[in-house]
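One protein chain omitted, others in place.
Let's turn to subunit A:
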Amino acid sequence: MAAQPETIDQVRAVTEQKYKYGFTTDIESDVAPKGLNEDIVRFISAKKNEPEWLLEWRLKAFRVWQTMEEPQWAAVSFPPIDYQDAHYYAAPKQKAGPKSLDEVDPELLKTYAKLGIPLREQEILAGVEGSEGKSPAIAVDAVFDSVSVATTFKAKLEEMGIIFCAISEAVQKHPDLVKKYLGSVVPYTDNFYATLNCAVFTDGSFVYIPKGVRCPMELSTYFRINQANTGQFERTLIIADAGSHVSYLEGCTAPQRDENQLHAAVVELVAMDDATIKYSTVQNWYPGNAEGVGGIYNFVTKRGACRGKNSKISWTQVETGSAITWKYPSCILQGDNSVGEFYSVAITNNFQQADTGTKMIHIGKNTRSTIVSKGISAGKAQQTYRGLVKILPKAEGARNHTQCDSLLIGDQCGAHTVPYIESRNRSARIEHEATTAKISDDQLFYCRQRGIAEEDAVSLIVNGFCKEVLKELPMEFAVEAQKLVGISLEGSVG
């Protein structure tokens, strides 16, 4: 079925709007010389005043990286990247370690004000609905090029034993935790981009939720690439100890530039017994212009390990930006009864290319995973869902349900589905569906029985489901994300 006209209009409204985060900030920066070699790795490590073991780890990764080849299997094409033609470190110049926001460069503060990211705690209180006088809604860590410039609500969180800070700070203050978990989910030999990240990562967020603590607010990191010719390599590490709960949001934007910039991040999540981590992303890097010039190459490795029993990791992503996206947030379901979820809405337009999906590795008994992927492709964009569901022999009673739908608008774009399903346990049940009508027969039946047309019912169910996730995003993200989800699912192809 062809897309409905109103659907097309709606997508156009979303995708053709000018990239409003495309401005640059004129700020004095500390920039490492161009190029990549062991000296640069040492330079970054020295800048961060890192302990010897971390430098060694970086160098090991760098040596492995030199022997690796870029992955070729993704359905994306781009000219070869010259890894020597970029700066691997750029930081806004400021006095060493600002004590408070007052010492932060006002230009920087203006940038975040322009982006709508509240860096002052009182502004959050004033700016977020329903939070007056109550506990604040969001704690923000702002990463500008290679460094974290501010983290809000740290003191408040510390009272509960929660650690939320820049990873470079965590290396100094909590070296044992960092040493124990860094690289434990994504090892330094993992893949080309992740290994590169290990060698040159600059900043990112670190979160530790102690046993039994439910994090009282959303934790959020806002990534901003500003400097030209730089790559951004951030590293996020989130550890949820037994019985804890955390919801984490990630947002990103970049200036409008004609050259492509590389963003190769690594995110590691660790969930212990009964812990829950919810990780949401609204990815809005500069996608390039309508002719396909410029834009961010977003080559990201995100992986969560459900180490403990009854643990749960849920990935939610709204992917709208980047010239090229190469991203597979995954779950390793190690603990018995652990749950992995992946909900994705991806929209590509013009010359954007996205190869995204997930991996669910079922190791423990009664592990469950749900994958829901909605892809919308317009203009000359190419989009691929690539996912793996793997059931290992000991995963008795494992259960997976996968559904991926894509919608094409225009005859010059492409939408592809490449699911890999590997089962080595007979009691495992795996379903891969590609029809919208099969969301959940029960829910559908419930709606149909009350006189709601099937199309409307499907839309209602998917919207209802998405809203649950989206309403917890910061306001400025939620508005944009909801526009995307408002798109009718009519005319979907699997």
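Note that contacts are C-beta pairs under 8 Å (C-beta built on N, C-alpha and C of every residue); 3 or more make two chains touch, one makes a residue touch a chain; residues count from 1.
Rule of thumb we're sticking to: contacts and distances are computed from a predicted model.
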Among "Cytochrome d ubiquinol oxidase subunit 1", "sn-glycerol-3-phosphate-binding periplasmic protein UgpB", "Fe-S cluster assembly protein SufD" or "AAA family ATPase", the UniProt name of the subunit that does not appear here | "Fe-S cluster assembly protein SufD"
Candidate in contact with the missing chain, chosen from A:Leu408, A:Leu444 or A:Ala457 = A:Leu408
Have a look at A:Asn284, A:Thr301, A:Ser373 or A:Ser423 and name the one touching the chain we're not showing.
-> A:Ser423
Tell me where the left-out chain touches subunit A, residue by residue.
-> 1-3, 72-73, 75, 77, 382, 393, 406, 408-435, 493-494
